[in-house]
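Note that this complex is displayed minus one protein chain, with the remaining chains in position.
We call the chains A, B and C, going by the order they appear; numbering starts again at 1 in every chain.
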Amino acid sequence: MSTQQEWNTLGQSRTRRLERASKFAEGKNVHPDHIVQLLEAVLEPGDRLCVEGNNQKQADFLARAMVQTDPQQVRDLHLVQSVLALPEHVDLIERGQVSRIDFSFAGPQAGRLARLVESNRITIGAIHTYLELFGRYFIDLTPQVALVAAQMADRQGNLYTGANTEDTPAIVEATAFKGGIVIAQVNQIVDTLPRVDIPADWVNFVVQAPTPHYVEPLFTRDPSLITETQVLTAMIAIKGLYAKYGITRLNHGIGFDTAAIELLLPTYATDLGLKGKICTHWALNPHPTLIPAIEAGFVKSVHSFGSEVGMEKYVAARPDIFFIGADGSMRSNRAFSQAAGHYACDLFIGSTLQIDLHGNSSTATKDRIAGFGGAPNMGADARGRRHASPAWIKAGQEARGDTYMPRGQKLVAQVVETFREHMEPAFVEHLDAWDLAKAAKMILPPVMIYSEDLTHIITEEGICHLLLCRSDEEREQAIRGVAGYTPVGMGRDKRAVENLRDRGIIERPEDLGIDTRQANRDLLAARSIKDLVHASGGLYDPPKKFRNW
Amino acid sequence: MERFEITLPSLHVSALQQSALCGVVSSGNLEVMIEANSTPESCHFEVNTSADGFQDIWRAVLADFSERHKVGGLNISINDAGATPAVVSLRLTQAYEESQEGSDA
Amino acid sequence: MSDVKVFDQLFGANQHTVRVDGFFLSGSAQVGGQPVAVMGTWNAAPMDGDLALAIAAEILRVVEADVGQAPRPIIFIADTQGQALSRHEEVLGLNGYFAHVARCTDLARRSGHTIVTLIHGEAVSGGFLAYGLLGDIVCAMPGAQVRVMDLRAMSRVTKIDFDRLQSLAKESPVFAPGADNYWRMGGVTTLWRDGSEQDWPNLLAAALTEAINNPKTDARHQLGKERGGRTLAAQIGSDISG
Partner (left out) sequence: MHNKRVSFFEATARTRVSTLVDSGSFTEFCPPSKRFTSPHLARLDAPVAFDDGVVVGSARLDGQPVFIVAQEGKFNGGAVGEVHGAKIRGLLDRAAVEKPVAVLLLVDSGGVRLHEANAGLIAISEIMRALMATQAAGVPVFALVGGSCGAFGGMGIVTRLCDEVIMSEEGRLGLSGPEVIETVKGVGEFDSRDRSLVWRVTGGKVRRALGEATQLVDDDVAAFREGAIAAMSPVQRSANDLATLKQQHATLVQRREKHAHTVDGIEVWRQAGFAHPEGVAMLSASAFNEQLNTSVAEVKS
């Protein structure tokens, strides 16, 4: 043996970095004024860096510190993080400090990112789902440095992430156990934490940020903005989907369409005698619009990806429903809740911007690289699922017929109004995702939910049971048959559509016994944010921008 | 703004109890006014819309409505501020129902 | 024209006691040999609660002083850029202060005081509504600007193209700034032409006589109809009130 194999280069790298950083810290404690120097000391060119940012909690102070680092020194970084949410994330690219990114969602920065890609200033490795990206943290995209956010730290460096635990455990575990450096910004340093969410020996540095980290109230939907059409589609969903399959375990996407369903549970669904029979177990953030259903006793359990601003006190006061620690506050966990949504739920229902004639749906629009988040995991059949439930088995039988090997199927539904604002049709022959893929040189068009996974489409015109279709032609006519007055809808073969209706593959509101005149906002269990506050017994404390009192 | 009139055949309305006005002219919404006219076998529509270029869709929506309801003998006037067909259909139905009810309903 | 000169020109030098105090002015004078009370705003005043109270106090003072004797006519001088814009004024309910001025004006009218408004400089929305626009007769002096909002801002708020607004403003008096537009719509009774300075005392005396002789009812919609600037208001009003 000529050379001795070195088995701990990662550990040595970490030691090297910690030594360089030590002069900017007192033990683990970093003064906010020294954070930029510390980052410069820790980071090396070519590092994979995760600046914790998902669609809710943001390590915003550390992101601001990053854009103050010297671009000559801190460069050639590879960003690996859930969401490009803050302007600083994209500033890093513009400053030439980041050359490659792997992420899952870029909502607020989607336009800027698209321009940078088109001008060849950044290479996108891939756009993932959350679970995919977390998975790759443990395979080939492990961060060398992770900048995370927590509510509090104690003197030893234990972290309390509380209700907004979100991505932190996944990021820190991957980084800390593979020779990386974990730096946490905290709102407060205390002697004793309410509980330990991240143990101190996984954390290298703690800095108390001058201002509390930002949390976006992303899942708050003001009931006053729910339209009559959304009430109608919610009625169709409850009667034509939830009741039909007896769906008890589910996940809802973000949107007014699904908020309307949540607000119809204590009223419409209760009148239909569905309490206890549907919507009992959820993988869902603490949606304020779920409060009335919880209070009505509809809901038995909710596990959350993250928290929601203003819901902390309410959630803590309902420990039978939410996942609450011994300290009395919730713990969320995006990775676990995503896994739960994928494997343990029978239904995903959400909204989209475009659906094509095959049933592929996408939220991609030209000039914006928005990505996916978690919906593709929620909205995909779980091929690895091995436990049965009535809804899953029924869907499987409908989709596959009587096959030799019995198998179930995840129910995946999209609910859309046939036209969006400004008369943009939701049904198209050609998804904008194709054009975006071409412009952004992506290998795959960014499709949120693939045709083969989609089982139902609900519009104001009715519901189509795609899983009952037996040919591509039938499927296309079923989609056209609920596409209303869009060009796709007007292009329907009327006889074929009537035939599908006779066979129950398309159901109109009247076929379901729904009186469209009943579809008005009076049916909502809460019609304003204030109603939600009252429903919560004053425990829900909505963010200022949602208040009108 | 675009303005057009359409007359469509429809079965004679059973009885017009009262003229009716439904909806409000606000973004994405419309108002529908129903009055009696003197042509029992057809319905006359007058549409004022802020969204130009959607006459074909309007025709399709109104044709379906005239087929589904007995609206012969009615004038239906519409002021639209860019409502989607879903909202238009809903509002037409509401106005129709209201015109069929007694004034105290 | 400086403060004093305007009032000298209107009422005759040394024949009046009108004094300007910041944005507020008041005093007494003679018009056509008849004593009048003069009050109002100056220097394109942003009208806040204090200024509103100053005008209201002056109106009440005059009304009280004339109890039991011939009520003096009141000459309102209007020069205001509109209401003061601040959170403080809003919390305190500036609209209520303006309403109070309006109520005092109405009391004066009902107590027999004839009211003539002279617009000097600017007359803009809220500040003008509170008192000036309530005169029995409203005269726009040369150079007077009357408006709710200038066209640029209007274009921004309504999202209507500025050029379009500008060209439509040539055909219609209904939205664009201008004393003549208000004249055509009946909001301004009389326009005093440029170069009429020497004639101001006579114009004012004539306005006062007209105001005294006119019935004390609001005839602005009739005036707007006669002048062709506002034709529907009269028709609809009478359609309802008979």
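One rule holds in what follows: a contact is a pair of C-beta atoms (placed from the backbone, for glycine too) under 8 Å apart; a residue touches a chain by one contact, two chains touch by 3 or more.
Keep in mind that what you see is a predicted model, and the values were worked out from it rather than measured.
Trainee: Which of A:Y130, A:Y160, A:F323 or A:F546 touches the chain that is not shown?
Mentor: In the complete complex, the chain left out is touched by residue A:F546.
Trainee: Consider the whole complex, including the chain that is not shown, and state which of C:A13, C:A70 or C:I236 touches that chain.
Mentor: C:I236
Trainee: Give the residue, chosen from B:E35, B:D64 or B:E97, that touches the chain omitted from the document.
Mentor: Only one listed residue reaches the unshown chain, and that is B:E35.
Trainee: For chain B, which residues reach the chain that was dropped from this view?
Mentor: Answer for chain B: residues 1, 19, 21, 23-26, 29, 31, 33, 35, 48-50, 77, 79-81, 103-104 touch the chain left out.
Trainee: Which residue numbers on chain A touch the omitted chain?
Mentor: Residues touching the hidden chain, for chain A, are 224, 267, 271, 521-523, 525, 527-528, 530, 533-534, 538, 544-549.
Trainee: Could you list which residues of chain C touch the chain missing from the display?
Mentor: That gives, for chain C, the contact residues 49-50, 53, 56-57, 60, 63-64, 67, 83, 85-100, 102-104, 106-107, 110-111, 125-126, 128-130, 133-134, 146-149, 154, 157-158, 160, 164, 168, 172-176, 181-182, 185-187, 218, 220-221, 224, 230, 232-242.
Operating definition for what follows: only the chains that are shown with their structure count from here on.
Trainee: Based on which chains are in contact, what kind of graph results: line, ring, star, complete or other?
Mentor: other
Trainee: Can you work out the whole-Å distance between the CA centroids of chain A and chain B?
Mentor: Distance between chain centres, rounded to whole Å: 41 Å.
Trainee: Just the number, please: Cα centre separation of chain A and chain C in whole Å.
Mentor: Measuring from centre to centre gives 60 Å for this pair.
Trainee: For chain B and chain C, what's the span in angstrom between their mean Cα positions?
Mentor: Chain B and chain C have C-alpha centres separated by 47 Å.
Trainee: Give the residues of chain A touching no fewer than two other chains, as numbers and ranges.
Mentor: Within chain A, no residue contacts more than one other chain.
Trainee: Send over the residues of chain C in touch with two or more other chains.
Mentor: Touching at least two other chains: none.
Trainee: In the complex of these two chains, what residues of chain B are touching chain A?
Mentor: 28, 51, 54, 56-57, 60-61, 82, 84-87, 89-90, 93-94, 97
Trainee: Flag every residue of chain A that touches chain B in the complex, lowest number first.
Mentor: Going through chain A, the ones touching chain B are 227-229, 232, 417-423, 459-461, 484-485, 490, 516-517, 519.
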